[in-house]
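A single protein chain has been omitted; all remaining protein chains appear in their positions.
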């Protein structure tokens, strides 16, 4: 594909472009800046990689809006376009060269479809998938092999369920969701009441709602509650091995990294970012736009917009100060003992 | 269902009841106190929700033994019953209105049953479940679709295996267990001996024992050991994404929250509670009735009845003191430097 064709497909309105029309190489692939080859398109973002403009083998680059980088590239005969969001432009460029695998529509003869399943148009169902009674599938739904859908679930248009995931009874999933392999949506919440003989199991009669555009990572688990719903808002994205307990209410456009765990009844606003392995306690409340860095333990609440770290969670700025001071604590203790003796 | 019918089914011996026989509403559903509607039954537990007696739309309430709440409810024309354990009474009330989905008994024509499998009465086996040679299933066992049971396993009466879980060779499971979707029971423990070329794999010839009433959460993993057993005692409940290493010996009536991880050879007594994301090191010993709060790291031992927190684990009371002091450490360091200079 000619570089000029790529540019014209990347909504060039927001881009500036080197003005040499002869600098129009044939592009055969997209590469990371660390792995460029001739006829590849790559991108530069952030200071860490900026110096690689001087050495890259790429014939074309997506650059930030940075005159100096642009000039360097031009001097080296590299075609470029500049973007306010080079990472976004780069993602769009990859999509010109690559489409993920999708099975063709149709129901595999070895899929097991119960009577009374309601199905939209162009549905794809793979081998050994099991779709139980009362399930409703929208248009263009894609179900990979060995998926199990329990009774009474609703799966919205274009939603994709990857291999070996399990969708439990009454789950209600919107359009354009992706459930990755091995994820379990809507299984029983962890509710037991202590009794003298051990535990009485709280029946889990509620269900899970995933709104449009939600993505759930591999082997993540979203539990249904005793009553009411566990809800994940529009376009929220969860990475792998994340646990969401019963009755959690999560807002829109959040992103949770791998191995995050939410106990029961957690309330989370919109655009909340949780780093890897963050834990959130029962009934905690996290406001819009808050961020918790990796391994943070949130026991009660985080205000909108706050950045927190550590266990128990504290302002990120305090966390950084403490991290720098830990090494001094042994000498502080030494002086403390001397002073104590002298008092 | 009339309120009086509900009360009579909830073993009313331990309850007090409002004494107005005319206050006997028709109840159509059970609701959380935050989501009540007319003709619903809800419950109040703890101070956080007590004030909602004044505003709830519920026609009936389960209350703690609290005169003032009882009077408030009566004044508002709300039927009520009082219980020493309102949460338990409420759980029993839900069970009057809701039964979880169970497939009907019988073997799906698409299940794959090896020769020589021994089967009790009324077994239910779903589509694409694979039951290997030498497996023994008790009465009323329920196996959902796409479960795999490796050879020589024993599964007790009424035990339920949810979709996509894997039960590995020689696992011995008691009665009334529940294995949730995606869990893996009895796979090889993580045992490798360092050798010059890398690692020599320790053969894992042992097996896993789950006693009666054990429940294992979605995508949790319980490993078998090189020798001997990994054992989980009667009525112990594990939440999702929990890891139990080889040779762990866990007592009865414990409860482990999501993402807890036990390394190898851990010994845990009865009625131990581990909060979410707790980690326990090799060979650690935890006594009866101990509790570890979320994200605690236990490296050696915890005495019976102790409550511990933090990494490395410390008494919970010390943990709370430290949590309150962290913010003062920067000023402590400042003064420390001044004092040091002046000495």
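The chains carry the letters A and B, assigned in the order they are written, with residues numbered from 1 in each.
Following the convention adopted for this analysis, contacts are C-beta pairs under 8 Å (C-beta built on N, C-alpha and C of every residue); 3 or more make two chains touch, one makes a residue touch a chain.
Keep in mind it's a predicted model, so treat the numbers as computed, not measured.
S.K.: In the whole complex, not just what's shown, which of A:52, A:65, A:113 or A:127 touches the removed chain?
M.R.: A:127
S.K.: Touching the left-out chain: which of A:64, A:213 or A:228?
M.R.: Candidates A:64, A:213 or A:228; residue touching the omitted chain: A:213.
S.K.: Which of B:44, B:78, B:135 or B:184 sits in contact with the chain that's absent?
M.R.: Result: among the candidates, B:184 touches the missing chain.
S.K.: Touching the absent chain in the whole complex: find that residue among B:18, B:31, B:166 or B:253.
M.R.: Here the residue in touch with the unshown chain is B:166.
S.K.: Which candidate, B:285, B:307 or B:332, sits in contact with the chain we can't see?
M.R.: B:332
S.K.: Using the document's contact rule, name the residues of subunit B that touch the chain not shown here.
M.R.: Given the touch definition above, subunit B has residues 112, 128, 130, 146, 148, 150-151, 164-166, 168-169, 182, 184, 187-188, 190-193, 195, 197-205, 219, 221, 223, 226-228, 241, 243, 245, 247, 259, 261, 263, 277, 279, 281, 297, 299, 310-312, 314, 318, 321-322, 325, 328-329, 331-332, 335, 339 touching the missing chain.
S.K.: Contact with the hidden chain only, please: which subunit A residues?
M.R.: Given the touch definition above, subunit A has residues 30-32, 34-35, 85, 87-88, 91-92, 94-95, 97-101, 108, 110, 126-128, 144-146, 162-164, 180-182, 213, 215, 217-219, 234-235, 237, 239-241, 252-253, 255, 257-259, 276-277, 294-295, 310-311, 323, 326-327, 329-330, 332-333, 336, 339-340, 343 touching the missing chain.
To be clear about the criterion, only the chains that are shown with their structure count from here on.
S.K.: Hey, how far is the Cα centre of subunit A from the one of subunit B, in Å?
M.R.: Each chain's C-alpha centroid was found; their separation is 27 Å.
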